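Entry: chain A
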Amino acid sequence: MDALVEHAAEKRERVTEKAALAVRGLTVSYAEKPAVFSVDATFLTGRMTAIVGPNGAGKSTLLKASLGIVPRVSGEVSAFGEPLGKAMAKIAYVPQRASVDWDFPTRVVDVVLMGLYRELGLLSLVRKEHRQFASECLERVGMVDFAERQIGQLSGGQQQRVFLARALAQKAELYLLDEPFAGVDAATERAIIHVLKDLRAEGRTVVCVHHDLATVADYFDDVLLVNIRKMAEGPIPETFTAENLQMTYGGRLAATHIDQLKLPTG
Partner candidate 1 sequence: MCGSSGSIINRRKLLLIGAGALGVAALPVSALSAEKLSVVATTSMIADAARQVGGDLVEVRGLMGPGVDPHSYRPTRTDILAMTKADVVLWHGLYLEAQMEEFMHNLGRRKPVIPVAESLPRDVLLGHDDYEDKFDPHVWMVPTLWEGVVRAVHEVLIERHPDGKAVFDSNLDVHLEELKALEAYARDALETIPQSRRVLVTAHDAFKYFGEAYGVEVLGIQGISTQSEAGLNRITELVDILVERQISAVFVESSVSDRNMRALIEGAAAKGHRVKIGGQLFSDAMGQADSYEGTYVGMIDHNVTTITRALGGSAPERGMNGRLAAGS
Partner candidate 2 sequence: MFDIFLQALLLRGGYNAALVAIGAGLLGAAAGSGGTFLFLRKRALVSDAVAHATLPGIGVAFMIMVAMGGDGRNLVGLLAGSAVTAALGLLCVQWMTRHTRLAEDAAIGAVLSVFFGVGVVLLTVIQTMTRGNQAGLEGFLLGSTAGMLFSDAVVIVVGGALIVLSIIWLRRPMTMVAFDAEFAAASGINVNRMDLAMMGLVTAVTIIGLKLVGLILIVAMLIIPPVTARFWTDRTDRVIWAGGLLGGMAGYFGAALSTVAPNLPTGPIIVLVSFGLFAVSLLLAPGRGVLASLWRRRQFQLRVHRRQGLLALARTERIFDPLTLSVLLREKLIRQDQVATPKGARMARAALEDERRWTRAREVYQDEAVISRYDGLTPIGEVLTPDEIAHLDQLTGTAAKERNSNGA
């Protein structure tokens, strides 16, 4: 009972601060089986939040449904105080790398220019300043030498960087990334986290679905633990605890694994 009261108090606290993204009562199902059930989540502005949970816990679905990419059964989503529909231009989404056909005939620079779609619209010509800006985005992720390459010629890490460059091109306030570090080499991981931290320094908000428990505490400020329902939410020190992890992973985490993470008990 106490835990519930505490939880509610915490919730009230977070609501009063400015939320980059606020999700209320989100439920998503595939063929009558819930993937995400009645999730309330608040992602605070200017902070980096990790969404963590076991496989099939609905983490990607949570992101996609929040953006309206997959249909939801119920729930309300608002961003920067407005209904989601009005704030879409301020949000950049980086999908999972696997969802794309990398044999598609397009170059690295063309992919980044896709990020400028909201600005260019249907018919405006791509001018020098647009190309210049795309180059700068590629520079930030260390891929400017690869601009003319066809995307199928890139390694996994390089492809991930291009996706990030595309998101940077959108000049957004909120960045939602789906497993950006999955299957990338160490150098790419370093490059990406560097860019994300820069974004946070600029006052932007970053939310990542993250798969590697070992790096959560190093990279992020807040964490949202999800297993179809919200398990816990809040700043890392108070929320990323062994107890919460056990609850989220439902005993699927070996005790030794949690020990290795060296977490505070709470």
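Candidates were picked such that all candidates are chains of the complex that A comes from, given by their letters.
Following the convention adopted for this analysis, contacts are C-beta pairs under 8 Å (C-beta built on N, C-alpha and C of every residue); 3 or more make two chains touch, one makes a residue touch a chain; residues count from 1.
Owing to the predicted nature of the structure, the values given are computational and were not obtained by experimental measurement.
Of 1 or 2, just one candidate touches chain A in this complex, namely 2. Chain A makes touch with candidate 2 in their complex at residues 64, 67-69, 88-89, 91-95, 99-101, 104-107, 110-111, 114-115, 117-118, 120, 122-123, 142, 145, 150, 155, 166, 170, 185, 187.
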